[in-house]
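For reference, the structure is listed below as structure tokens.
A single protein chain has been removed from this complex, and every other one stays in its place.
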Amino acid sequence: MSKNQFRDDFPILNNVKMNDEPLAYLDNAATSQKPQLVIDRISRYYSYENANIHRATHALALKATDDYEQVRDQVRHFINAKSRDEIIFTRSTTESLNWVAQRWGEAKLKPGDEIVLSILEHHSNLVPWQQVAKKTGARLRFLDFNQEGVIDLNAAKKTINAKTKIVSITQVSNVLGSIQPVKELALMAHQVNAIMIVDAAQSVPHFKIDVQNLDCDFLAFSAHKMLGPTGVGVLYGKSELLEKIDPEFFGGEMIEEVSKNEASFKSGALRFEAGTQNIAGVIAFGAALTYLQKVGFDKIAAQDRSLMESAISALQNRSQVKIYGSADPANHTGIISFNVGEIHPHDVSTVFDLDGVAIRAGHHCAEPLMNRLGVSATCRASFYFYNNLDDVERFLIALKDTEDFFNRHPSKESSNG
Amino acid sequence: MSKNQFRDDFPILNNVKMNDEPLAYLDNAATSQKPQLVIDRISRYYSYENANIHRATHALALKATDDYEQVRDQVRHFINAKSRDEIIFTRSTTESLNWVAQRWGEAKLKPGDEIVLSILEHHSNLVPWQQVAKKTGARLRFLDFNQEGVIDLNAAKKTINAKTKIVSITQVSNVLGSIQPVKELALMAHQVNAIMIVDAAQSVPHFKIDVQNLDCDFLAFSAHKMLGPTGVGVLYGKSELLEKIDPEFFGGEMIEEVSKNEASFKSGALRFEAGTQNIAGVIAFGAALTYLQKVGFDKIAAQDRSLMESAISALQNRSQVKIYGSADPANHTGIISFNVGEIHPHDVSTVFDLDGVAIRAGHHCAEPLMNRLGVSATCRASFYFYNNLDDVERFLIALKDTEDFFNRHPSKESSNG
Amino acid sequence: MGLEGLNQLYRQVVLDAAVDQRYRGQLLNPTAVQLAHNPNCGDVLELQIKVSDRHITAIAFQGQGCTISQASASILADLALHQSLESMQTRISQFQKMITGKESVEIDQLGDASVFSKISQFPTRVKCAGLAWDALEQMLKNNQFD
Partner (left out) sequence: MGLEGLNQLYRQVVLDAAVDQRYRGQLLNPTAVQLAHNPNCGDVLELQIKVSDRHITAIAFQGQGCTISQASASILADLALHQSLESMQTRISQFQKMITGKESVEIDQLGDASVFSKISQFPTRVKCAGLAWDALEQMLKNNQFD
């Protein structure tokens, strides 16, 4: 049916069957697939370039160090950070957020201080703050969202007040796909001298992020959701704030002193990366960024839009299907959460699975949001730019199979009732 | 010259030139090279099997989950842990040790308590304890070593006393290669109700570790030093102790309650692995373990021995060369640290580099040991089982080039004096 | 796979058992209570039993879950009622072997539960089918019942 110029770059999309059906991969919000060139970059690294980095006294180690550090520059430009020292490599979004919570939160919060989150947060941006709150005596407050799945700024104005020290919000909901007004929230946070943290795990893969424009203080994301390898995350932090954080790891007074001057100028972020890093992962993430930039966010947004329009308009005609969040395809960022009548989401996802369509079912690590929606779980189909209208069609067929099967085979009781 | 049946499995050993010379890779203590089958395992994962793990509701995710969890079983058997729940995947040895220091150390230590380390420790097993000591008021005490580079057990008996709460020791020194009596130290630790932690980063790659036999409480190592990928570490911890540690991350009261019963039985270690893990890395680490077991520790020990004998006996005839640590090749575990007269180690390593021989020069993240040795840096050549006598010869040639060059081109002053 | 697979997985007896209300709810003064958690989906099931003279004299479960887990819990409850703890031990281990498909086993004492004999072909659902059984196994392990 529809041609998609990028599919050929992804071996898994062309080679894999799931339950004897060609794979329709609609679980991109969990992790994206990887293009050949990312896979090749890892192979090349281990086949020809592998060495431990930093303190390099031979040519192999120096090249690996340079390649690794070059990705820091790439990430810097990708999100328009002011300086490469603002880019810290971590394992994942989860680690990035835990890191901020523990190193900034625990050090700065006092009893009575408030941390403002939203009811939409992924557990990764919730549990670390619960822990910090418990330890410091700070209090968590939650922003609610409107019919569009978007945080209500008027309510936010009341919640963010002089007691607020931290506002930490997801930029795109991993369940509803809705885009949150993090720039406006950053402004509110700064007006009361709080810091603004953005969980960008679901946004960075889909649209251009400019941290200077957002004026956020920290921002976290994961390579594996944007074509990169597993085990690599990023924490962006404003230099002024990072400088106030104790390094995890350093070697003696002299070096500490130096790091305040020249050494910290050249390797500011390094002091937070203790031990051997995921060197191959970071280097391959560089290849992923290069590829993503070649694709371009314009194309990605256009494809997101076209897939969302086609899927959502079809779903709106299905009386048994309930879509969560906005009715507007533009506010879904590739993500659709839904339920099919009273059928348990895991029964739904099993039908999809047997049809070769990979979706998720569950609470998506967002239990407070599930409670707010009044459900214990949803199905979630999440698309990326290499998905095409065929995938939408496969999705709709699986949905029809679900409805057909459970309508045709009702349980005796429910047919009685 | 000498045949080594394993070299062909490592692409980098056959394909790469460094400064126009074939690569003689003698920096294995920093990171090992990777066999083709480990590289292929990563490619295969990303090309055909990539999905996020746990909470799997489609077949692709379930297979990835099973493969990931199977490596936990492999690691368990590799070090003979009692249960798979005792194996936690981390990023690195450094992270494993920081984790224990923060989660066990910070929670259990009180002012006046003592932490016993050795003067041989890598910074990764020193700095975390310095931090914990600072936070808790506990005190660090250091064990010294003898001429063989081995911790003196008689002195240890005096240092480990009723105040001791933690003993944390490297099993093999990353500078001297000497093997430490961690089993005996574990016994001493337990006699005073302290826990025993082993930094096994340099030992696990070279000989069979049996955690039940050592009777250590925690043990840490890194995949990348034993043929595996970067970004994967292991923390072994006895179940009885892990159960007393708060999980980093969990989702609500009910799940916590469950995790004390059934769920914790099935996924004990999981509760410490928050966020998306280095899935490809762990799975490929499984391939590395399989390969290592095929090679066998007998062969590895024999090759270590033969290389050490040949290199050390040659070095002992070089009057300008000082070897640090034991004179006995059996107590070097593939590692030789040395200096050449008054020549700065970095000048030495540059000559080696230009000759295509990759060694390290510096303090090797062991500054207290450098102080103890009365030097600010050393050169270090570190071998693994795929090195051969050719590499030893290349090493000796580079050494001769170093001596020749700096003897032939003395600086005017030193020729005057 | 598609529809053919569906018919195998969701037999009528499964669909019916899933909505069977007889064992749903809580007991008054249960002898033992056990939660079981399916880490794949996050669903939690609570099983309660009353035991007298080492026989199960009452049984109930509650919790949310998929058709498979609910059906399996109903079928287990129906099977377990009035049975001795010892005989249930045997059945649990028969059932667990059957659903993982690792060895061919006797399933002569499993009654309706044998409807899950092919579930190992649906690996994402094996845990669902085993959930209630795991809970009972855990109960028998954790309690003395005397």
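Every chain is named by a letter (A, B and C) in the order it is written, and numbering of its residues begins at 1.
The rule we apply is simple: contacts are C-beta pairs under 8 Å (C-beta built on N, C-alpha and C of every residue); 3 or more make two chains touch, one makes a residue touch a chain.
Quick caveat: nothing in here was measured; it's all calculated off a predicted structure.
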* Structure fact -> Among displayed chains, the one left out touches A, B
* Structure fact -> Missing-chain contact, candidates B:Asn15, B:Ser83, B:Asn146 or B:Ser376, resolves to B:Ser376
* Which residue of B:Glu49, B:Asp199, B:Glu273 or B:Asp353 touches the chain not shown here -> B:Asp353
* At which residues does chain A meet the chain that is not included here? -> 54-59, 62, 66, 251, 254-255, 257-259, 261-263, 265-267, 270
* What chain B residues would touch the chain not displayed? -> 19-21, 344-347, 349-351, 353-356, 361-363, 376-377, 401, 405, 409-414
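The criterion applied here is as follows: only the chains that are shown with their structure count from here on.
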* Asked: Which two chains have the most contacts between them?
  -> A-B
* Asked: What positions in chain B touch 2 or more of the other chains?
  -> 55, 57-59, 251
* Structure fact -> Flagged in chain C as touching 2+ other chains are 41-42, 124
